[in-house]
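Of the protein chains in this complex, one is absent; all others appear in place.
Going in written order, the chains are labelled A and B, and every chain counts its residues from 1.
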Amino acid sequence: MRRPSPRLLLACVLFILLALAPILTIFVGNDYPLIVLTRVLILAMAAVSLDLILGYGGMVSLGHAAFLGLGAYAVGIMTTEGVTSGLVQWPLAILLTALVALVIGALSLRTRGVYFILVTLAFAQMIYFVSVGLDAYGGEDGLVVPTRSRFSVLDLSDRTSFYFLCLVLLFAAIAFVAHLARTRFGLVLRGAAMNERRMRALGFPVYRYRLAAFVIAGALCGLAGILLANHSEFVSPSIMNWGRSADLIIMVVLGGIGSAVGPLLGAMVFMLAEETLSHLTTYWQLIFGPLILIFVRFARSGLIGLFPERSGDG
Amino acid sequence: MSLLIEQTLNGVQLALLLFLVAAGLTLVFGIMDFMNLSHGSLFMMGAYFAATFVPMTGSFVLGGLLAIMCTTLLGFAVEAIWLRPLFGRGHLDQVLGTFGLVLFFNDFVRLVWGAAGRTLAVPQMLAGQVSLGPSLTYPVYRLVLIGAGLVVAGGLYLLVQRTKAGMVIRAAASDRDMAGAIGADVTLVSTFVFGLGAALAGLAGLFAAPLLTVQIGMGDNILILTLVIIVIGGLGSVRGAFLAALIVGLIDALGRAYLPELLRLVLSPVAASTAAGALSSVAIYILLAAVLLVKPQGLFPARGAR
Partner (left out) sequence: MADLPLLSVKRLLKRFGGLIATDHVDIDVGAGETHALIGPNGAGKTTFIAQIQGELSPDAGAIIFSGRDIAREAAWRRAQQGLARSFQITSVFLQFTALTNVILAVQAQAGHSFRIRRAAVDEPALVEPAQAALAAIGLGDRAHVRAVALSHGEQRQLELAMALAMRPKLLLLDEPMAGMGRQDTARMTEILRKLKTQYSMLLVEHDMSAVEALADRVSVLVAGRVVATGSFAQIRADAHVRAAYLGEKHR
């Protein structure tokens, strides 16, 4: 028997704490904390999906929020058109996101470094403008999603059930990404981030593995988008504002890149900081901006650095 | 015909505005391999300075000069305080650090100028319309802007192509190590380029202020268009940025004017106008995708740049 790693323990503790959180609502007497926490979980899921390509794969995508928006819009549009069954909506929405990720990834992975960052940003912006141009579906003002996705076994309109659904899906995503990183596929992804030249010399066609990871990350982020549409019961282009893509990167780095569970920590702290600072002052970004710089300069290993990895690559 | 001329002029004018912002930024990318998201904020600051100093001094020229000066100084300060620690770090750190700067400037503007936008009147002297043909009148200010933009672009071309300083800048943009090897102080060059870039962004802000609403976030839109131009033109290439800006400006302006008509040939009028709106705003991104497929290094890469 191996002792569980500090990170696994951290994940378990976080899961238990978050699972107990709905009790809070009983004390507070309203749903507000639960609503905020649900949002945290959903954004954390988007951040976890980004960690797969950013943290493990070394691909700095500045357009990840586009997949959040795609998933959300797919649900919003289908609901508007009368397709409310989750069994239809969700697979279609994920498929759509994966396809778009395939196209964007196939193009942008032809580039390196600064180019890759700019190109992912540009394509995300393109999708943003498409959503702005969707006059039939609210255009710039966005679209009200009249009902949440329908499942026969689960009522998503119940806040507590929905919270637990998000929680379970988030931790499934974390476990999936953490597992993926240890498999052959994950080794190739991480190896290519560390030393691409060596990977080619060993005989790996790096591009196709990266592309596969890009598609998986996109689809997973699409799932987060589906949840977001159901949570807010509203979708609008601002979901995939380029600032949102940057926020996701901040969450990943704040928590610790390439750690799967780190982005959850990052998302929690990010949202906490946003809530606290914005209560403190209207001009909270005046403080938050410099904080990011200070963080990047002095605490780059992220919060996960407090929980050392077990030696070895397993 | 007059629509074509008008939209072409509009396109060129947009292109020149974008080029002013892109020129400095592409050099920063090329020379420092630096991922800078904060350049649009300097454009915004330039516009706010202009919207403040021009009414204050009562003179477009004097206020404008003040605005450009302030933006330039701000550029130097930003480089020294905020960006220099990020040189030589990974691109990820640079994305985060400069994004932090974008957030900072947005709220800084909110604090100083308030959340509501500002407007700046077109200078009295240039307020009228000029007739360019039997059925075409065009605002004088926009014409002057095109002229001034061309002059600045020409001056920049001479500076980069014909002077010693320009030679060092080009060398540094295409191959940093080589420039270091021939004894150029790359840090000094980059500081100079940051200053120059800030001045140009300030100038663009000044020019744009009477055309747009001066507001928070105006830098973001410009920034992203600028980044597209830089990728299409090739990182580090001023010439590439100029040509790419022209292409993007013209596609944008002509697309908006003609796409609805074209699409009406195959779609119903309502569908055509909807599709045209969406299509013309994504047209430049489609162009970007096409360029990437054919030439991943951009259309006019700086020599030796990778």
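Throughout what follows, a contact is a pair of C-beta atoms (placed from the backbone, for glycine too) under 8 Å apart; a residue touches a chain by one contact, two chains touch by 3 or more.
Quantities reported herein were computed from a predicted structural model and do not represent experimental measurements.
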item: Touched by the hidden chain, restricted to displayed chains; value: A
item: Chain not shown: contacting residue from A:Val36, A:Leu202, A:Leu272 or A:Ile294; value: A:Leu202
item: Options A:Phe15, A:Phe151, A:Phe164 or A:Phe185, residue touching the unrepresented chain; value: A:Phe185
item: Touch list for subunit A against the chain that is not drawn; value: 179-180, 182-188, 190-191, 194-195, 197-206, 209, 212, 311-314
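The criterion applied here is as follows: only the chains that are shown with their structure count from here on.
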item: Distance from the mean Cα position of subunit B to that of subunit A, given in whole angstrom; value: 31
item: Footprint of subunit B on subunit A - complex, ascending; value: 54, 60, 62, 107-108, 110-111, 113-115, 117-119, 121-123, 125-126, 129-130, 132-136, 242-243, 246, 249-250, 253, 257, 282-286, 288-293, 295-297, 300
item: Complex contacts: residues of subunit B adjacent to subunit A; value: 29, 33, 35, 37, 82, 85-86, 89, 91-93, 95-97, 99-108, 110-111, 220, 224, 227-228, 230-231, 235, 274, 277-279, 281-282, 285-286, 288-289, 292-293, 296
